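Working notes, structure below.
Complex shown without one protein chain; remaining protein chains in place.
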Amino acid sequence: MLSPLGLILIKDEDAMSSEIVKAEDIEKSFGGIKVLDRVSMAVSAGEICCLAGENGCGKSTLIKVISGVYPHDGGRIELNGREYQRLGPIDSIREGIQVIYQDFSLFPNLTVAENLALNDQVESGRSLVSWGRVRRIARESLAMIGIDMDIDKTVGELPVSSKQLVAIARAVYCNARLIIMDEPTTTLTQKEIESLFSLIRGLREKGISTLFVSHKIREMLDITEKITIMRNGRVVVSGYTRDFDEIKITQAMTGREISGDRFRWSGNTGEPPLLRTEKLGRSGAFQGIDLTLRRGEIVGVTGLLGSGRTELALALFGKGPSDEGRIFRNDREIVIKSIQDAIANGIAYVPEDRLTEGLFLEQSIERNLFANIYRKFINSVGLLDFRKVRAAASEKARQYGVTAPDISLPVRSLSGGNQQRVVLARWMSTGADVLILNGPTVGVDVGSKFEIHKKLREITESGVGILIFSDDIQELIMNCNRIMIIHKGSFTNEFRSDTLRESDLIDCLNASR
Amino acid sequence: MRRRFVFFGALVCLFVLFGFAACGLAAEKKYKIATVVKVDGIAWFDRMRIGVDEYAKETGHDLWMVGPAKTDAAEQVQIIEDLIAQGVDALCIVPFSVEALEPVLKKARDAGIVVICHEASTQENVDLIIEAFDNYAYGANIMKDLGANMGGKGGYICTVGSLTSKSQNEWIDGAIAYQKENFPDMYEVTPRIETYDDATVDYQKIKEALVAHSDLKGICGGPMPTSAGAGLAIEERGLQGKVFFTGTGLPSIAGQYLKSGAIQTIQFWDPATAGKVMNKIAIAFLDGKRDEIKDGANLGFTGFESVKQDPEKKNLFYGAGWVVVTKENADEYDF
Partner (left out) sequence: MNKILSKNEFWLFCILLILSCIVGGINDAFWSGTNLFSLFKSSVVMGIFALGVLIVILSGGIDISFPAFAVFSFYITVKYLLYIKFTGSILIPFAMAMAIGVALGLMNAFIISTFKLNPLIVTLGTGSAVTGFLRAFVGTGTLSNLPQPLIDFSRWNIYTETLADGSVIGFSGSFLILAALIVIMALILRNTTMGRGVYALGCDSVAAMRAGFPVRGIYYFIYGLVGALAGIAGIVHCSLIRLANPRDLEGTELEVIAAVVLGGASLTGGRGTVLGTVLGVFLIVLIKGSLILVGIPSDWQKVAIGLVLISATSITAYRAMRAGM
């Protein structure tokens, strides 16, 4: 059998300049609602492109049309120069289009080897499995993308970044000419993102194109050559990446001006700080942490993965509490040994993975808003006053800009940004004045991100102090008045963000690496 | 005044006349008697229907049997309600649930319907309860045969379908009491075994007991499936003549093992006879001969030659209505 790689190279000689995907005036409606309105885009061989847009702009639908999952209602689709009236998933795969969804479509219970060989196994129509062949295919496909890993491990045991590599290797082995990646960087660390990008560049050398579907603008600027931006089912702008900058993209995506102001703190350093730690430590995680948070401040904490960043955040909230040092609230010493202690002391925490840690997905928005404080709505006979709850919930939802048709809907039905706002609203309703946020805008689109940041700034006006633990440097610089760098469990630097340049912070982080 | 007296007298005469006429008619009248069983369509009650139908032919009365399609107390109640509405003369009932039937049976009796029950010694709203036998006596009879086969020596086990089944546990109590009194050299090797009325469980438990107790020589079976399970276990291990079985069983299930000599005797009561006895008592009640049903009365059927009255509950009577089947007479029963 001819190696798939060889096949691609042969093809490329005559198809190098041609377009792998050419979609013109694609229309698609669901139940009378136009989701794609005369959308056009093209990807040529050896290109790295980006399809950007906020949640619900139609970019996922467009991908599904191109990969043959949804039939298009109008317009033309050409794959490798061949026009398809009705494109099916099999046609799309045969034309070398491989989609790597956010969940990777891997089988966590099967080994790496089998995951890599499964598509070929099914496609080749073999009814018996030769395990020797499976292993050979696995090794070959990993070799194609220049990666080495234990092919006998079950995929469920792998970290996310390795799962992604398996998915890419599988796509490449299936003679991919175009790999479409849906939000590939969401769950990766900075370092992992960099190695992913170098891998993608390597694929380009081999003539394999990549189309990113993403709303992470900065990353897209780094790697892509062409950008297509969608909004409300239409392509707003499309062109070479070199002609774009961040602000331009953001405007195109959101359709509004996003403020570029940095957050400034104008409080009084003479007051006793809201929260202060003295030589706080937890064995094996962090040590000697002196942290001060004053009324109305937003303090950022950043560091590489494994620097003790998350552990510190959790310790302040009583989860995996500190075992040395002292904590003060308004100069009064307090003890935080459990989450209950933290809540009792007016500390609120918004977790990184709000989906599993912070929200009851199947429960209504209303219930989620008040999960912590139902006590407050108990009436004179000791029962919950549901009318009061409802009214208060509606008010809260409005205050925090949660856009939902009905607050009795489950939280699952909300977008990422709205979910995050529900968590915020809930915590603020406990009356906390120290708010700890861990990765507050992970997986949130630009518009919502902006809304959340605006909200955070608003909250500080009432005297609340906020701690943001994040690796989104841009976010920290724009929204914090001070930024602490944590490395190997200790603070190594402190920056005042009003004078800070982004590159300084990155250099500092890299220096500690 | 006189006129009124005459009118009144005529009315009385009329009533008396009608009364006589009614009595005269009754002598030739066909009684309508329904037998209502727990569930229709299983072999046991199919056999009872045969008895009821036979007795209807013999007596010329209108006798028939009905029952719900599935074992369900509510359905049985519904059937009885319908029969009351139809105006039957008597009801012979094998209750699924004694408690559930009390109200509807009270209603039937209030409507003047005679109510006879079977397999329901605790029923309250009833004219008479006739049981095939006293449970303790039934168990004693099993042990009588088993002890004789074992030569009065050795260990044995007893099985029950469920530890909560009242009648089966009473059988076993009766059997053990009989053994203690009459076969002092016999002993129970392990407390009674629960087999869930499932022949497979019987088979496996008996095999296990044979392994665990090498001195095991006898099996006293409470539930029906034990006869098949024990037969199979004994035959398979070639233990004929070394291990003996006596207990409840039907020829249709255990016949093959009786014939092969794996088991010696099975014991049961004939539902056909029970059906006939119930209907006979009902007719006696309707004929106004209720006094004839008393302690020691002969009801004219095998096992019911001398019924015994319960000393406390005066309307409860027992027969000795069990049938013992061996290799020789197994072919006489086709159920």
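Labels for the chains are A and B, by order of writing; each one numbers its residues from 1.
Keep in mind that, in the parts below, contacts are C-beta pairs under 8 Å (C-beta built on N, C-alpha and C of every residue); 3 or more make two chains touch, one makes a residue touch a chain.
Worth saying up front: this structure is predicted, and the values here are computed from it rather than measured.
Peer 1: If I consider the whole complex, including the chain that's not displayed, which of B:Ile193, B:Ile219, B:Ile263 or B:Ala284 touches that chain?
Peer 2: B:Ile193
Peer 1: Which listed residue, A:Glu19, A:Glu54 or A:Glu114, touches the chain dropped from view?
Peer 2: A:Glu114
Peer 1: Looking at B:Ala100, B:Ala177 or B:Leu239, which makes contact with the chain not pictured?
Peer 2: B:Leu239
Peer 1: Using the document's contact rule, name the residues of chain A that touch the chain not shown here.
Peer 2: 89-90, 93, 103, 105-110, 114, 118-119, 121-123, 126-129, 131, 156-157
Peer 1: Which residues does chain B use to touch the chain missing from this display?
Peer 2: Its contact residues with the unshown chain are 41-43, 163, 190-194, 198-200, 203-205, 207-212, 214, 228-229, 232, 236-239, 242, 252-256.
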